[in-house]
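The block that comes next holds subunit A.
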Amino acid sequence: MIELLATRWAYATFVFVMVTGLYMMIASPNLVKKVIGLNLFQSAVFLFFVASAYVAGGSPAIVPSEGGGGPYVSPLPHVIVLTAIVVGVSLTAVALALIVRIYREYGTLDESVLREVTDD
Partner candidate 1 sequence: MTEIESLRPIAAVLISVAGTLAILASHRRPNLREAVTLVVAAGKFGIVTSMIPGVLAGDVYVWSLGPFVADIAFELRADSLGLLFATLASMLWIITSLYSIGYMRGLEEHGQTRYFASFAMSLSAAVGIAFSPNLIVLYVFYEVLTVATYPLVAHDETDEARAAGRKYLAYTFGGGVAVLAGAVLVYWLTGTVSFSSGGIAELAASDPAFARAAFALLAAGFGVKAGLMPLHSWLPDAMVAPTPVSGLLHAVAVVKSGVFGISRVVLDVFGPETVAELGVGLPLAAVATVTLIAASIIALRKDHLKRRLAYSTVSQLSYIVLGLSILSPDAITGGLLHIPAHAFMKLTLFFCAGIIHVETHTDYISEMAGIGKRMPVTMAAFTIAAAGMAGIPLIAGFVSKFYILVGTVSTGDYVFAVALLVSGVLNIAYFWPVVYQAFFETEDAHDAKPLVEAPLGGESRSILARPDGGRPGDDEAETDAETETETEAEAEPGTATGEDGIDIEDAETDADPGELGRPDFGGETTDRDYSDPAPLVDGEYAVDRNPSDAVIGGADEADERPAAGHEEDTHADTDEHGHDHDHDHHGGPPPGGWERRGWLGGESTWFMLGPILAAMAGSIVLGLVPHAAVFLRLVDDIVASALTLGVLF
Partner candidate 2 sequence: MTDVALPLLIAVPILAAVAPLFSSVLGFRAGWYAAAVTTAIEVGLAAVVLAAVYGGDRLVHPVGGYPAPYGIELVGDGLSAPIVALIAAVSLGVVAFAYTGGPRRNSFYSAYLLLVGGLMGVSITGDLFNMFVFLEITGLATYALVAADRSDRSAVAALKYLILGTMGASFFIIGVGYAFISTGTLNMVDLSARLAGSYTARPVLASFGFMIVGLGLKAAVFPLHTWQPDAYTYASDTVTTYISALVSTVAAYAIARVILTVFTLAFFEAAPLARWAVLTFATVSVLAGGVLAVVQTEIKRMLAYSSVSQFGLVVAAFALATPDAVLGGVVHLVGHGLMKGGLFAAAAILAATHGARTVDDYARLGYRSPVVAGTLAVLGLALVGIPPSIGFLGKYYIAVGAVRAGVWPVAIVVFFSTLLTLAYVARLLERLYFADPDAAAPVPEPSPDAPVADGGETEDTDHAGPASGDGGDTRTVRAVSSGMVLVTVLAAVVVVALGFAAPVFETLVEAFLGGVFS
């Protein structure tokens, strides 16, 4: 267990952050905090990708024209994460816009209050 944490700490962090985010999404009654949880969750996924691509002592994948160099870090996961970050940001933007509208209409961000107001 200790060894696993020592060698695979990045993955352990990934799981910890992801579960924290998940817990926030489920447990927090505040809508904004839910969105923060969502962001945490996504960040964990980014961490997962970046960690998976890490090569000890590797350099960026800029290969000199004569070849050689290396070892290189796979650039693909980084590209993926960059894209995913963009997606995540736009999602957060939409979510916040919705929250603003909900607050304007109901005057609350508390989920349980909202449920009382909206449920038949």
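We adopt the following convention: a contact is a pair of C-beta atoms (placed from the backbone, for glycine too) under 8 Å apart; a residue touches a chain by one contact, two chains touch by 3 or more; residues count from 1.
These made the cut because all candidates are chains of the complex that A comes from, given by their letters.
Values in this document were obtained by computation on a predicted structure and should not be read as measured data.
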The one of 1 or 2 that touches subunit A in this complex is candidate 2
Candidate 2 contact footprint on subunit A (complex, rising order) = 22, 25, 31, 34-35, 38, 41-42, 45, 48-49, 52, 74, 76-77, 80, 83-84, 87, 90-91, 94-95, 98-99, 101-102, 105-106, 114, 117-120
